[in-house]
Structures are given as C-alpha cells and as structure tokens.
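Here's the structure we're looking at; comments come further down.
Complex shown without one protein chain; remaining protein chains in place.
Chain lettering (A, B and C) follows the sequence in which the chains are written, and residue indices restart at 1 in each chain.
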Amino acid sequence: MDSFIQQLINGITLGGIYALIALGYTMVYGVIQLINFAHGEFFAAGGYVGVIFLSFFAGLGYMETHPVLCLTASFILAMMYCAYLAIGVEKIAYKPLRKEARLAVLLSALGVSIFLSNGLMLTQGVYVKAYPSELFQGGLNFGMITISYLQILIVSLTAALLVALNLLVFKTKIGMAMRATAQDKTMSALVAIGSNNIISLTFGIGAALAAVAGIMMGLYYGSVNYDMGFVPGIKAFSAAVLGGIGNITGAMLGGLIIGMVEIFGAGYISGEYKDVFAFIILIGVLYFKPTGIMGENIDDTRV
Amino acid sequence: MSSEPILELKHVYSGYGSIKALRNVSLKVYPGEIVAIIGANGAGKSTTLMTICGIVPLEKGDVIYNGSSIKRIAPEKLPTLGLCQVPEGRRIFPRLTVEENLILGAFYRDDKPEIKRDIDHVYSLFPVLGERSRQQGGTLSGGEQQMLAIGRALMTKPKVLLLDEPSLGLAPIIIHQIFDIIADINKNQGTTILLVEQNANLALQAAARGYVLETGEITLEDKASSLLHNPEIRKAYLGE
Amino acid sequence: MIQEFKKIWKQYAITMLWLLGLLWPLLGIHPDGTLSFQQTVTVWSYILAGTFVCFIIYIINKSGNFKFFTEPVVNTSQKLSDMVQDMPSWIWKSALLICAVIYPLATGRYATDVAINVLLYVSLGLGLYVVVGLAGMLDLGHIAFYGVGAYTYAILNVKYGMGFWVCFPLAGLSACIAGCIVGYPTLKMRGDYLAIVTLGFGEIVRIILNNWMSLTNGPNGILGVKTIGILRPVMENGFTFEMFWVKKLEIFYYFALGLAILTIIAVTRLNFSRIGRAWESIREDETAAELMGVNTFYYKLLAYAMGAIFAGFAGALFAARMKFVSPESFTFLESVMLLCMVVLGGMGSIPGIILGVIALIALPEVFRGLESYRMLVFGSTMVIMMLFRPSGLISAKRTKQMTTKSEVKE
Partner (left out) sequence: MSKKIFSTVLMSLLLMSFVISTASAETLKIGSMSPLTGPYASDGTDIKNGVLTAIEVFQQQEGGIPGYDKIELFPQDDVCDPRNAVAAANKLINLKVVGVIGAYCSSCTIPASETLDEAKIVMITPASTNEQVTDRGLPYMFRMCGRDDDQAPAAAKFMKESLNAKTIFIIDDKTTYSQGLADGVSKNSKALGMNVLTHDHVNQGDKDFSAVLTKVKAAKPDILYMSLQGYSPAALMTIQAKRMGITAQIVTQDATFQPKFMEVAKDTAEGVYLTYGFTDPTTPEYKAFEQIYVPKYGKIAAYATYAYDSTIALLKAIKAAGSTDPDKIKAELMKLDFKGASKHVKFKANGDSGSSYIAFKVSNGQFVPYWDPAKGLIK
C-alpha cells in the first residue's frame, strides 16, 4: 500500500510534466493543425536556459540571499526565451508553408527539431549540465512514503498553470479569439482577429509552458542534456492525442494518464515494457474512441 | 445619392493561382445604398467580396474604400475601418457559444458597456439568438446561423456590410425575415450594403442598383428595378 | 536590385537579429556571474558571413544576373530532356540501368556501400509510398516492418539454419502479417490519430525486439547471420552445384538493385491498376469512395500489407548484408527519416522518392566531413529545401493539386 501511494505520487509528478508539454502540442495543433515536432526542443531549450540563468544568479551570489526570487526570475526569463524562440521558428519555418500540403510543414518541423537539438549540443556541449542542487532538498516523510518538496512544487505549479491557461482560453477575449482562429482562420480575419498574431501567441504560450516543464524536469532529475526533448516530446505528443488533440483539457488528462500508466506499468508489471503499456492504452482508447478521450469529431462539426 | 462612392473597385483582376476568377471588374457603391451583384454559380461573386477583403489576393487594379486604397491593408484591419463581410455559408464559429461569437465580432473594440449594448441590440433584432446565447454556434439551425453571422458582423459597427448569399439553403419564410432585417439595418442604421445573391429576384427587390457578373466580368449595370424588368436578365436569372 | 528585394532583405536582417538574440543567452551568460559578448558575436558573425554569401547568390540568381551561366545550362538540359523525350522509353530506361549496373565497378567500396543503403531504402520508401502517397494514411512506424523482415531472416537463419532464399519470402510474409495486425485497429482512424497509432506500433515492435531475450537476443542483437548463398554450377569433377556465399559488396549491390527494380516495377503497376485507383479514391475522400462501392476496409488493409511486404523484403536483405541485426536500427527516428524521404522527393512520384532517398541517405554522408556540425547542417538543409520546394524536389502535378486541396478543406 505504501509503495502504491508512493507510485501514485511519482505518477502524478511525471504526468504533470507531460501534461505541460502536451499542452504546447495540442494548442499548436488546434490552431494550425501541425504536429510541431520541434516542441520537444523548446522544452529542452527551456531546461538549458533555466540552468544558465540559475547558475548565473548563483555566480553573482544572489542564490544564497534571494533563492525564491532567483528561481522565479529564471522561470520567467526561460519562458520568455522559449516564447521568443518558438515565435521566431514559426515565422521562419512554418509560416511560409502554411498554404502548402501539411506534410511539408511536418518535414520542416522535423528539420527544425534536428537543427535545434544539434544547436543546443554545439553551444552547450555534449555533456550533461547539472542543475544547482541546493534548492528544494528534503521532503515530507509519512512512514515509507516520501514526498519531496520538489514534487510538491512541480504538482502545484503545474496545477496553477493549467488553471491559468484554462482561464485564459475560456474566459478572456484573447482566448476566444484563439479558439475562433482554430476553427476558421478566414472568418476570424473578417472579424478583425489577426490570425498571425494569434498563431504567434499560441506558439509563445505553448513554448513558455514547455520551458516551465523543462526547468522542472531539470530540477527534478538534477540535470539537462541536449537531446532530452526527444523522448518526453513523443510521450507528450501521445498524451495530447490520447486526450483528443486540439483539446486543452484532454491534453492535461492525457498527460496524467500517460504518466500514471508509465509509472504503474514500470512499478507493477515490467520496467522494460512500460512504454508498451502506454502505447497499448493509447491504441486501445483510440480504437474505441477514434478521436481521443475529449476530442470532437472535426469532420462532423464543420459546416 | 451622394457624389463620392464609399467603396469602389477599379479594373480589378484577381484569381486563385493560374485560374483567373475576376477580369477587369469595376463597380461603385455609394453611401447608404444597397447594391446587388447577381450572377450564376461560379461567376466570381464571392471572389469579388473576398478580393475586397483581401483574402483573395488582388493582381491588378485597385480597391478604394472611403477615399483611400485598401489593397495593401491586411484583411484583419478592414473591420476596424468599418468594412465587414458576412461570407457565404455563414461560417460562424461552431464550437463557440452564440454570445462568444458576438463578442468576437467586437474583437477590436475596447468599449465594454457599448459592446454589451450592441449585443442586446442584436438580440432585439434576432430574439431567437437571445434565447440561445449559451448554446454552441454549431448547434443552431441554418437560419439561426445566418442571423448570428449577420449579428456578429453588426458587432463590428460596419459602415459597409458585404453580404454573401444570405439566402443560401434557407427556407423561404426565413429568407424573407432575413431580408427584412437587412432592409432595416440599411434604413435605420444607415449601413451601406453590398449584396451578392444567386436569387436575383430577391436581391434586386431589396437593392437600389445592381451589377450582373458573368464569368468574372461585369456585363450589365443598372438600377435594380430596370434590371428586374430587363428581359435578358429575366430569361437568364429569373427563369423565364 | 536592392529596391526590388527590399522585403527579402528586411526579413533576412530580422532573422539574423533574432538569431543573435537567440544565441546570446546560450553563449554569453556564464555560471560565474559574468556576461560576455565576444563569443556570441564571433559565432554569429560566422553564421552571418555564411548565410550572407548564400543569400547574395540567391538574390543574384533571382534577379537574373546569372543568366549568362544558368541559361545555357537550362537550355542544354532542356534540349537533352527533349531529346530523351523523343527517344523511346526503353532507351533511357536501359541507359539508366546500365549506369546502375556499372556503378559499383566505377566507384569505390564506400560509395557502393552507400548505394546499397540507398537501394534498400528505395524499396522501403516505395513501400511507405503505397501507404502514405497512394492510400493517404500517415504512417510513422513503417520501419517496424523493416525490422520484422530483418529479424525474421536473422532468427530463421541463425536458429534454424534456413537459407536466404527460403527466408526471403517468409520475411515478406511475416512483415505482411505484422502490417495487417497494425492495419486492423487503425482502419477506423484518420489523419493524425493514425499517425500516432502507427508510431505506437513502431515503438512497440522495437521494444519487443529489445526485450524478448529468448527470441531476439534483446539489445545484443543477433550475430552471425549468413549472407546470401547462391548455388553455382561447377564444371570440375563433373557437373555439380556449389554454394557460393556473396561476400563481396559489389555482388551484394546487384541483389539490392534487383530488389529495388522489382519494387519499382511492382509499385508502378499497382499505381496504375484498379487497386491504385481505389487507393487514390480513399486518399481523396474516404466517405465518397465508400459510397462509390470501394471496399475501404479491404483496400486500406491491403495498402498496409503491400507496404509491409516491400519493407520485409528489404529487411531480409539488410540482415543478410549487415550479418547482424539489433533493435537500434529500427528506431522512431528511422521511421521519420523514411517519411521524410518520401515527402522530400515529392509525394506521389516514384523518381521523386528515389531522389528523396538519395538526398537523405547521401546528404548526411556528404556532410560527414563536417563532423559534429553534420546534423545541424542537415536539419537546416531540410528546412530550406522545404521552404523552397514545398511540394518536394520532383512533384507529381496531379497528386499535388489534389492533396493540397483536400488538406485545405480539412
């Protein structure tokens, strides 16, 4: 029982990180129907920029005096950096191809992904970069169960961001405009919504969330490396599809499910086949509900 | 009729890649009037409206709105200048509620109380929308969607409203209702309307002047009433 | 000239500034709490210089200043192609064949090795083309069938001592069965949902290969796979047959060539057959196809099966050549690269796919000299290629029009 609860906590933490990355996939997909393969790289870049700023602050000596402030600043700066990166990537590599066949953009996205991960390798080195470990040591102990402070931070920050994003998308005019652009770009232009700005915004928000996930991953695992974006990228993409791609609530749900299945699969059945379980769940869900858990059938709702 | 046209197309050529949809189209719309463009399927009526709004790129010629060229202005800037289109097939946002659709019509505006008042105004024009304000747009019937589309366009506070086939696929009774409201908008709010219709009879009855578009070219231009009685038109478009 | 390209210049300048902003945090912020600009600016100015040269060439070319050079080239190639067009098709076909046949004799071992890779991937790519290009189903796990084929031969050969020629059809068959297994649950799905499910299947196959120790020997792979053996008549001591093991790369090249030609012929014939038309109708509009009486279930499954068979054949040949199989050759990235080959060359044209395969196999080899910059250059090349030729290097006009239209509608 103890280890069950421990695994549950592990699963939620991992699922939360996946959910944050999956949101970027799903938002971009919702707006321009593109599987943004480079999204995993935004996540990795976020992790790197986070450690760059954290160690910069540590070098200045602020880390000891104002740890919370430094951490917050690093988060915000990394989010801004990734948003800047993503918006630029969209403008250079995706926007000119918007009217072309979708596979062309897919390929371009793949090229960007290869470029970015190798760019990270060349600028940051092939070696793993360590995160400052002084932050968030220790945790709460309940008998055999350990909840580290870091896990608490990850889960609560993830939850806060998800709520904020939901508010943004469903309660504000900008969010309405994002949903409108996703449904009909020509029509939204006819009601004065600049789809280019909305697409940039979507990329920016998605990448900023990925940056948060990247830093949390770096803190949680103690290090970042240049190809760290690939595997979580695929998992998060699966999560987005599982939840119904294009659907924000679905992405969160999908992320949690994939994270849980992975942890419980590894914990109770077999560590080496854990990814198989995740994919089987995915295939099973899609077999019975071909548009994912929360997905709507786009073909039918379009007039 | 005042002397200066509010919207003018000067020798416009446009098309989709190698396919030329419009050739040398010139037309004028004066403030406060209803102008109809009639023509058969594929004559380029919708393309004309899409070219005005910059969605279909202009190849040659110029579009003058309110005294200045708008051919270099991005499509999404036009509604802020008072030029708004209700495209063919309504194209409301199906997974947004009725109210959200209307709010988006006022996307560029910041005046919250004013927007609230305008929404109420739309609801008073189309009471059925008021009843369904929390419903998703996609669940409305065709007529209701058309009303929503017009209502949403009104939210942009247009000076010139471009209407594309408002009668398409609707029951006759609904069509009449909608055309009444169009006339009402024109009369009471002074909105200039450029109407594109396949249903020539209806359109010419509502309009003051009309243009006939055939395979991308304007072939006739006249008062609506004279067009309505033009035997050729009657033969070609009114089924006589 | 400057005026004409003002917009492009502006875009270029903004891009370079963006890059500078991107580079600086990565290179200019140091863990000791200092900031520097030297390194960033150095790196940036290298990139600037490099791209500037390319950009100038592009601009000059665009503005027609290279006409004195390009025009004759274009003219001659035009004339040549006209000449080729006038000739009956068997002439250039056989010329092509002769080129392919003498290729290993004219080049070195390494080039032959690369060529074998290209030929194997041509078979693979054409198999994927059946699924993606013809039937319109996005497949991100095609390499799994290649793996199944390779492992079938390796296991049958090493564990049961079966020869290549017995295993070759069996490899195709087992890949075909795998294709049907993948195909069956995915038939209900469309578009990107299909993509993720095929991705999932691809990964499942790889994980199974990696973990089923007793059958596949797990990550260690299977060693000692026999190469192709042919019975060769020997005239000494009367007329007997002798097993001849294909060890030389050059001879192996011909087997790969044979398979590639076989695949090209098969796919061409499929393309213009009734089945091919059925697939195209499914690609353009599945509902309409079904209403017109096309059994979409059957044809979609058939597309998977056909695609898988070619991959299985190629896999068997791959195992025979490497004499070693391990799960590392069948990763997701490999599937993605394969898809790239099909798309990059030009969806829907067989020469296009061949060109795409050559580009994506040979480019990383060409860039080998760049060492660690290799993949960076490769990635940017991919983006640039797509930006300039979005419908592929050689696009099939008919297919392109139809596909873009259907994509827009979705």
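Just so it is clear, contacts are C-beta pairs under 8 Å (C-beta built on N, C-alpha and C of every residue); 3 or more make two chains touch, one makes a residue touch a chain.
The shown structure was predicted, so the numbers you read here are calculated from the model rather than taken from an experiment.
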Which shown chains does the hidden chain touch?
A, C
Give the residue, chosen from A:Gln7, A:Thr123 or A:Asn196, that touches the chain omitted from the document.
A:Gln7
Which residue, A:Gln33, A:Thr123 or A:Ser148, contacts the hidden chain when the whole complex is considered?
A:Ser148
Which subunit A residues would touch the chain omitted from the figure, given the whole complex?
2-3, 6-7, 10, 13-14, 118, 121, 126-128, 130, 133, 139, 141, 144, 146, 148, 150, 217, 221-223, 225, 227-228, 230-232, 262-267, 270-272, 274-275
Considering the whole complex rather than only what is displayed, give the residues of subunit C touching the chain that is not shown.
77, 80-81, 84-85, 89, 92, 96, 99, 103, 107-115, 117-118, 207, 210-211, 218-221, 223, 247, 249, 322-324, 326, 328-329, 349, 351-352, 354-355, 358-359, 362-363, 365-366, 368-369, 371-372, 374-375, 394
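In this text, only the chains that are shown with their structure count from here on.
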So which chains are sitting against subunit A and subunit C at once?
none
Pair of chains whose C-beta contact count is the highest in the structure
A-C
Could you state the distance in Å from the CA-based centre of subunit A to that of subunit C?
30
Between subunit B and subunit C, what distance separates the C-alpha centroids? Give it in angstrom.
49
Taking each chain's centre as its mean C-alpha position, how far apart are subunit A and subunit B in Å?
42
Of all the residues in subunit C, which ones touch at least 2 other chains?
none
Note which residues of subunit C are touching subunit A in the complex, please.
15, 18, 21-23, 25-27, 29-34, 43, 138, 185, 188-190, 192-193, 195-197, 199-201, 203-204, 207-208, 210-211, 332, 336, 339-340, 343-344, 347, 372-373, 375-376, 378-383, 385-387, 390-392, 400, 403-404, 407-408, 410
As the complex stands, subunit B meets subunit A at residues 53, 55, 74-80, 84-85, 87, 89-96, 100, 103-105, 107-108, 138, 145, 152-153, 155-156
Within their complex, state which residues of subunit A touch subunit B.
173, 176-177, 179-180, 183-184, 186-195, 296, 301-303
